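Complex shown without one protein chain; remaining protein chains in place.
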């Protein structure tokens, strides 16, 4: 935003009023002249409506850019999928999506689903197609895995979330899934975002490894403008310089989306941390930050997992997390913002 | 760590046992030879004692580096300052340190201290010396401010935390403060770390803007090896590519320090977010992650603040946060890891 | 690599020999025991063959991982496309690929091609399909643009390089192009990498915005393992924290690829800098670093460009760069490594 002062304005008084409202401002002026003073509101400032600034004595005009992310802004804060309400409002309980990184066999996914169903987990996740760094790594069991996943979920009355790694995989994925996952590596893949929108299912949109919030929101615009009924944002850690964790979980971005943009945010601490011993506290932190839900990797035998075994939670670990979330349900101060 | 297998080992069985324990491993071998297989445990793996790996059938040896951070490891998890216990243990209540970015006048700091005292805040923060990006920015009121700060705290029975920006400022700072703050810009300033250690007061060590956890822990070693009775670690956000927040609050690092290293961690969401509208949820997230306390900037008139006004919390905002933390005291699941 | 010492080794002597060869090493040992000393060679070390280390007195074994990037390693250093040799060898002249960001009309691309042809530029670039951050931005003229681009190049006897933004666009792109470009946003898009390989044309593989060298090399493996006759690596800047340039041009990565891996590297300073006033010196730096060629954006009327106008070089600017490169052709010390 650009705030232009009128000729009679007391510059310092206006500056104070802007700072008071949480804005980082930089004064600009036609140099060596009697030109009007303008304050440039910098990125990283608190979100304040332009009307509030226009009301400040001494302000002549407040220029803003075009409305950004109109379709995201128009999303209702709460999404309902198969009777499960997902969103930042106090009456939506934290949602847990859980399952293995890869769907490895009919038996594996069935065993995991049974276990999760008993815990009350409502969404079953599992990869049928895998986007892997190396061409020689396991790339998923494809269409067969989709069937196993759907059957396992149905037996437990669970919903399914699974990833489409390319436009070609969208059709079979959309046929079985309740929520189409777009992975980090594909957040910038605009043909896929468009196709995901067209398939008519809600989208779980993971943040790109080094995507800005602006790019992430525009990626959601791609989905929504091509027909997606809803987009859930999934924060899964961004790339940084410190090898002590795989990625850096950016809960500030989750807070921004949940509390300022009023969007449903799912947090995936498994991929963020990459370390099993950090996952539980990150779950509680994510919910306290305002996340609408969690996405967790679990495996009945992590040592035999075909991918991401070291970060898969053991059966007892996920049971402990689900239990703690349930007990805390009414306590996490998501009402606080 | 390097895990060397014996000649009889079933390689795949050992690999599974390692992955099962949360380790990311890479197999290495003398190429084209009958050399022994070795698994390199990569950074970012869960923390597992070497003894546990030695017990795996097929493992011949587990080589580790020298003990890292011996003085940090020897720190008790809970620090006591003037009767206030700070640490990750369930019986230490979350600590709140609050105050203005800069101590601007005797009256300002007194008014703020009075207000905070009434809220039950036990630590008063405020900068007497300021490390600013620009040479023409306000650099703090120096020695005079130290006196005002101490007096204001004493009137309320509060403890003081304030920053020493250089070796020369350490002596006057140490005379009045209960906790010596080392700022982000100085985390790599080894002469200052040594001097801070020598002054005999506990140290609040802020993480450098792009410091790895390893560098941060070594900085604490500098303080402890030169005499500091205790070091509190203060996470305040790291530098990243997204301008939507000033910095990225790395709660994964806070979890790692609190739950794996068992260290007292203070989280400063004010500098991390740089946006007033994100601070409250980040406070709750930090405590849920296992932080022992919070450091918050507040001002009675943020518009007139001589530094960092846009991120300073208003009186009613900090009262709301302190209240919410207090009410949640027994509820934040810091026992959960 | 892991270097294991024998029982008779003088540890310090071996350490020196390793450091002498440019290796960052970390000693590990079974703690409190008489276990053998092992040196872990850290990432970021100079590239030294394992055989050289085995020859050091006191070394018993040198374990390495599987051969990484076997197909990249097997690529000849010089690629020939339509009689133009591209590569890091002294006898291949620096290659310049130039053209507009987007192919905007038949007339536009023809005018630009004519101008570039006269300068001796051998490759015409231009986008027919565009991957844009915002869904409302211009997305390219598609199939029509491909025809205009091919015709314009043919008139000047130039080769064509253009991007396929999705699997569906690959077929029409492959039909007209001499070199298939995979953009930054798609470097992790494995279905597209596979499809690009299958189309049988050489691939220009741009580095992802936050891709490690390892991920970039694996992306090339995807292309090569699916049939690509050659992959050229295009460094175009990585994401960082400093807004003074759009991206950070990582010439260290270009040096590593060109001098250590002996791969053909193309540098794109237009996208890296995003600032027209930095492009010329970055071109000279890239070639001095060992780049086999440059990819440059130019426009006859940058103000009217439908995308990336501010970084498009004016006609006189690109003429100056091409002239300078030509004059310096025999002088850039690409022989020097």
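Quick notes on this structure:
So that you can tell them apart, the chains are marked A, B and C in the order they are listed, and the count of residues begins at 1 in each.
What we mean here is this: a residue touches a chain if its C-beta (ideal position, glycine included) is under 8 Å from a C-beta of that chain, and two chains touch if they have at least 3 such contacts.
Bear in mind the structure is a predicted one, so any value in this text is a computation, not a measurement.
Contacts of the undisplayed chain with the visible chains, over the whole complex, involve A, B, C. Within the full complex, the residue among C:1, C:81, C:193 or C:280 touching the omitted chain is C:280.
Residue B:131 is the one among B:48, B:84, B:131 or B:324 that touches the chain not shown. Residue B:165 is the one among B:2, B:165, B:203 or B:231 that touches the chain not shown. If you put the missing chain back, the residues of chain C touching it would be 15-20, 22-24, 43-47, 210, 212-214, 237-238, 240-246, 248-253, 255-256, 258-260, 272-278, 280-282, 284-290, 301-305, 309-311, 320, 324, 328, 331-333, 336-337. Residues of chain B that touch the chain left out of the display are 131-135, 139, 165-169, 184-186, 188-192, 194, 209-210, 214-215, 218, 221-222, 225-226, 239.
Where chain A meets the chain that is not shown, the touching residues are 1-2, 26-31, 35-38, 40, 50, 61-66, 210, 239-241, 243.
Here, only the chains that are shown with their structure count from here on.
Touching chain A and chain B together: C. Between chain B and chain C, two chains of identical sequence, the interface residue sets overlap for the most part, with shared numbers making up over half of the total. One finds 26 Å separating the Cα centroids of chain A and chain B. The centroid of the Cα atoms in chain B and the matching centroid in chain C are 40 Å apart. The set of chain C residues touching two or more other chains comprises 210, 239.
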